[in-house]
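One protein chain omitted, others in place.
Chain naming follows the written order as A and B, and within any one chain the residues start at number 1.
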Amino acid sequence: MAESIKIRATLQGDIADVRALMTHIMETGMRKDPASGQVVPAHFIRQVVATLNGKTVVDAQWGGAVSKNPVIGFRVKGAKAGDKIVVKATDNKGETLSGEASVA
Amino acid sequence: MDMFRRVFLNKLGALGALAVGVVFGAMKPGKALAAEWNKTAFEAASLAEALKNMAGVGATESKEILIKAPDHAENGAVVQMEITSNIQGTTSIAIMIEKNPRPLVADMAFSNGAEPYAFLRAKFAETSRIRVLARAGGKTYFATKEVGVTTSGC
Partner (left out) sequence: MPPSNLAATIAVWGVGLGIVLGFVANKCNFCTMGAVSDIVNMGDWGRMRSWLLAIAIAMIGTNALAYFGYLDLSKTSYTGNVFPWLAYIVGGACFGVGMTLASGCGYKTLTRVGNGNLKSLVVFVFFGFAALMTMKGVLGVFRLQVLQIPAFTLKFDQGQTLPALLANLAGFDPGTTQLATTGVIALALLYFVLKDPGFRQSFDNNLAGLIIGLVVVAGWYVTGYLGLAEDPETLEPSYFGTNSRLAESISLTGPLAFSVELLSYWSDTSKAVTFGIGIALGIAIGSCIYAALAKSFRLEHFSSTEDMLRHIAGAILMGFGGVTATGCTIGQGLTGVSTLSMGSFLTFFSIIMGATITMRIQYNMMMRET
């Protein structure tokens, strides 16, 4: 199951400013469900890898404290219009999300 | 004859599987294969432990690390932060929220032209300092910024 990540990559000079929005509950695994009193099991994105034209630019590891529906913003120098950005995220259950966009 | 063929085919199959395993193992999709998730560091329950696991003990304070975050956050569940490291040769940035039950929030590595810059939103358990570790040239630097968490009204 690969849900899509919304990506916007805008060029500012020769730097691409990239924003990627992922839909994910980001449950820390330490929260008690008020209705049942049970601890809600951890379910959060652990890894986010971003590539530009196939080359890895960002390799991020996350904990559960990243906010729900996480956004990641990063910048790549030396980018050109039309360059392809791909972002892949994997959570602790092995589920993946991915998305791609061209630098505009 | 049959038994020989069966044994032979079995062994061939096993050899094939082994060969496939070797090929894929050695193939190493290279930089697209991400680093293993640092469980010990992310599950460390205190700042001291987290710092130990991230080689952050004894880091030098640096004014070249910029942390842009609100002085007072209305909603502790979504606190926006923008981190920039102006230290030459920064290869990675780690973000911790000191008073969180698990302080380590993110560890990000940059390569192939990516700038040591990150925009992120994180959960704060209470008023706390953000501690950023930046790694450059084999050394670790740090900076902090306090974010107050209040309740919001209508």
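Everything that follows uses one rule, which is that a contact is a pair of C-beta atoms (placed from the backbone, for glycine too) under 8 Å apart; a residue touches a chain by one contact, two chains touch by 3 or more.
What you are looking at is a predicted structure, and each value in this text was computed from that prediction instead of being measured.
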item	value
Chain A, residues in touch with the chain not shown (by the definition above)	6-8, 19-21, 69, 71, 73
Chain not shown, touching residues in chain B	70-71, 74, 80, 119, 121, 150-154
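We take it that only the chains that are shown with their structure count from here on.
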item	value
Whole-Å gap separating chain A and chain B, where each centre is the average of the chain's CA atoms	13
Chain A - residues contacting chain B, complex	15, 19, 28, 30, 46-47, 49-52, 54-68, 70-79, 90
Of chain B, residues touching chain A in the complex	31-32, 34-35, 37-38, 42, 77-79, 82, 97, 100-102, 104-115, 117-123
